[in-house]
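The structure is given below, and queries will be raised subsequently.
Showing chain A:
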Amino acid sequence: MSKPKVAFYWCASCGGCEEAVVDLGPDILKVVEAVDIVFWPVALDFKREDVENMADGEVAVSFINGAVRSSEQCEMVELLRRKSGLVVAFGSCAHMGGIPGLANLFDRKAMFDEVYFNVPGVVNEEKIVPQEEYEAPEGMVTLPNLWNTVKTLDQVIPVDYYLPGCPPPVNLIVEAITAILKGKLPPRGSVLAPDIALCDECPRKETKPEKMLQKEFKRPHEVMIDPEKCLLAQGLLCLGPITRKGCGAACTKANMPCTGCMGPISKVVDYGMKALSAVASLVDSNDEEEIERILSKVVDPVGTFYRYSLPTSLLHRHYQPATQGGK
Partner candidate 1 sequence: MSVIESKSNGTPKVGVYVCHCGINIASKVDVQKTVDFARTLPNVTVATEYKFMCSDPGQEMIQKDLRDGKIDRVVVASCSPLMHEPTFRRAMVAANANPFLFQMANIREHVSWVTLDKNAATEKAKALIAAAVTRIVLHQPLEKTRVPVNSDVLVVGGGIAGIHAALTLAEAGRKVYLVEKEPTIGGHMAKFDKTFPTLDCSACILTPKMSAVRAHPNITLWTYSEVAGVEGFIGNFKVQVKRKPRYVKEDLCVGCYECIEACVFKKGIVKDEFNVGLSKRKPIYIPFPQATPLVAVIDPLTCAQIKRGKCKMPCVDACERDAIDFNQKEEIKEIEVGAIILATGFKTFDAGRIARYGYGKYPDVYTSLEVERMVNAAGPTAGEVHIRSGEKPKTVGIVHCVGSRDSKTNVYCSRVCCMYSLKLAHLIKERTGAEVYNFYIDMRTPGKGYEEFYEKLLKENVHFIRGRVAEISDWSTIPQEEGKLVIRVEDTLVGAVRRIPVDMVVLSVGLEPNDDVDEVRRLFNVSCSHEGWFLERHPKLAPVSTFTDGVFLAGACQGPKDIPDSVAQAGAAAAEALALIDRGYVELEPNTAFLQEEFCSGCRTCVGLCPYSAISFNEEKNISSVNGALCKGCGTCVAACPSGALQQNLFTDEQILHEIEGVMNYV
Partner candidate 2 sequence: MSYIYYPGCSLKGTGRAYEESLLSVFKALDIKLEELDDWNCCGATSYMSVSELKAFALCARNFALAERQARDSGMADLVVPCAACYLGLNKAKRYLDEYPDIRKKIDEALATANLAYNDHIRIRHPLDVLVNDIGGERITERVTRPLAGMKVACYYGCQIVRPYADFDDQENPQSMNILVRALGAETVDWPLKTRCCGGSLSGTIQDVGQRLSYILLREAIRRGADVIATACPLCQFNLECYQKEMSRRYDKPVHIPVLYFTQLMGVALGLSERQLALQRLFVPFTAGSVVPETVGGQHVGN
């Protein structure tokens, strides 16, 4: 029988996820042996038409990374959804919006103003901003429409599985692909990673004190980080307790706090809120002012707790009364 067809696609992302595939190293050859890659813009020269010409469901599985924030990305993922048996949200951006998701703190106009006018060094006397349509001498030129709001993949199309991480750890990719090839898949909607938080596999776990209460939160650049001791116990905002394991504690092993790219475990509804709740609970004070003072060291609540997941927040995005019918 013919090899199963596989497609890779990238939306709003940094390309790191593509790297992750390449990071499979020699294993990638096994993959190539086992499957037939029919679409991979970053690596192979297939065109949109090629996909359009396939029959619905012809592609066994599409790995889509990146958040969705433009009409083009939307069309492409809808197309791939139609043509694919399985769609896997690949990496933090597809899974939860990722870093691009932080754009939901602003609206499109604010971003355009920033990028095309305000950034120091921008020279743009003619005040040109991208037009969706432009009458060029050669004829009408068009650009995709950039959305006001960044969405996760499953906010645009139904997603079967999620491969978390920024980028997804190689071992998880391998496990996922093997599982797919063997057809030994968990129920649809599953996140293809262990359902327990990072502390479980963090080498620093043993060093946790009996009680984790904190009088002061610190930021990595402010302290000499003890390479053995639990980072949270050192007052660093490590999100290990809130974040799904599976990365092999890459960051904490590298003496850096976990920032949460793997997202929450299945019992959690809103990652950032749980993170906020856990962190606030660690404050070791009952005095209103002192509480204020201690928590003021959490300089950027949104960026800290929703670094990779703002679009999945129950608020979804920065509130815009005007555009949202509110007064």
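Just so we're on the same page, contacts are C-beta pairs under 8 Å (C-beta built on N, C-alpha and C of every residue); 3 or more make two chains touch, one makes a residue touch a chain; residues count from 1.
With respect to how the candidates were assembled, all candidates are chains of the complex that A comes from, given by their letters.
All of these numbers come straight from a predicted model, not from anything done at the bench.
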Touching partner of chain A in this complex, picked from 1 or 2: 1
Partner candidate 1, residues of chain A touching it in the complex: 195-200, 205, 208-213, 232, 240-242, 245, 265-269, 274-275, 277-278, 281-282, 284
